[in-house]
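One structure is given here, and the rest of the page talks about it.
Apart from one protein chain that is not included, each protein chain of the complex appears where it belongs.
Up next, chain A:
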Amino acid sequence: MTWVQANRDYVLDMLLQHVRLSVPAILISVLVAVLLGRIAWRWPRAGTVVLGTASLLYSVPALPLLIVIPVLLGIPLRSGLTLVVALAVYGTALLAGTAADAFRSVDERVREAAEAMGYSRAGLFWRVDLPLAVPVLLSGVRVITVSTVSLVTIGALVGIPSLGNLLTDGFQRDIRAEIVTGVVATMLLAVALDGLLVATGRLVTPWRGNVATGVTT
């Protein structure tokens, strides 16, 4: 605790960096994955290719991906953009399949009823499919949120600052308290974002009542 008190500003600064890297990566993942999931749901044959590519990308280890991306995109290795792109690729790869499942989970009879009521295609997507897909989609978003927050730390290995710096710095300088602080802060951030997601989920699916949300895998 004394270490944290003495280095409060440094920890808070790194925490802020961590949020700046993880939140955009998560948002991009959700957007792209919903789009890909929708494509996979609408055109199953194209979907097989899309989801197959996604799972292939997912099997590329994170640190190597971090080194390949700057070469492909012509951006500096040590820029935050490199990490955001890498994490977005990961998040998308992991979430696309769940997004397709989410659209499949929507009751066909509800869609037919909405169509019969004269919903336009866009209306059907925004006001029927997407809201009803939220519960399944959210379970996937929670998984990628936790894994993204945890993965941001490896950026420290190539010089992209985050709470991961506490891990590498603590290791190099033999300060156990610093590593523990880094681990705990990273986990707390993950828990906080996860809580935010659960609360948002309740807010956008009011018809589900106060369902006890268990841990999803």
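Simple rule for what comes next: a residue touches a chain if its C-beta (ideal position, glycine included) is under 8 Å from a C-beta of that chain, and two chains touch if they have at least 3 such contacts; residues count from 1.
Assume contacts and distances are computed from a predicted model.
Participant: Could you check which of "ATP-binding cassette domain-containing protein", "Na(+) H(+) antiporter subunit E", "ABC transporter permease subunit" or "Thiazole synthase" matches the UniProt name for the chain that's left out?
Facilitator: Protein name of the absent chain (UniProt record): "ABC transporter permease subunit".
Participant: Looking at A:Ala6, A:Ile67 or A:Leu196, which residue reaches the missing chain?
Facilitator: Here the residue in touch with the unshown chain is A:Ile67.
Participant: Tell me which residue among A:Ala54, A:Ile154 or A:Leu197 touches the hidden chain in the full complex.
Facilitator: A:Ile154
Participant: Tell me which of A:Gly97, A:Gly140 or A:Gly182 is the one touching the absent chain.
Facilitator: A:Gly182
Participant: By the contact definition given up top, give the residues of chain A that touch the hidden chain.
Facilitator: Its contact residues with the unshown chain are 56, 59-65, 67-68, 71, 77, 143, 146-147, 149-151, 153-154, 156-158, 163-164, 167-168, 170-171, 174, 176, 179-180, 182-183, 186-187, 190-191, 214-215, 217.
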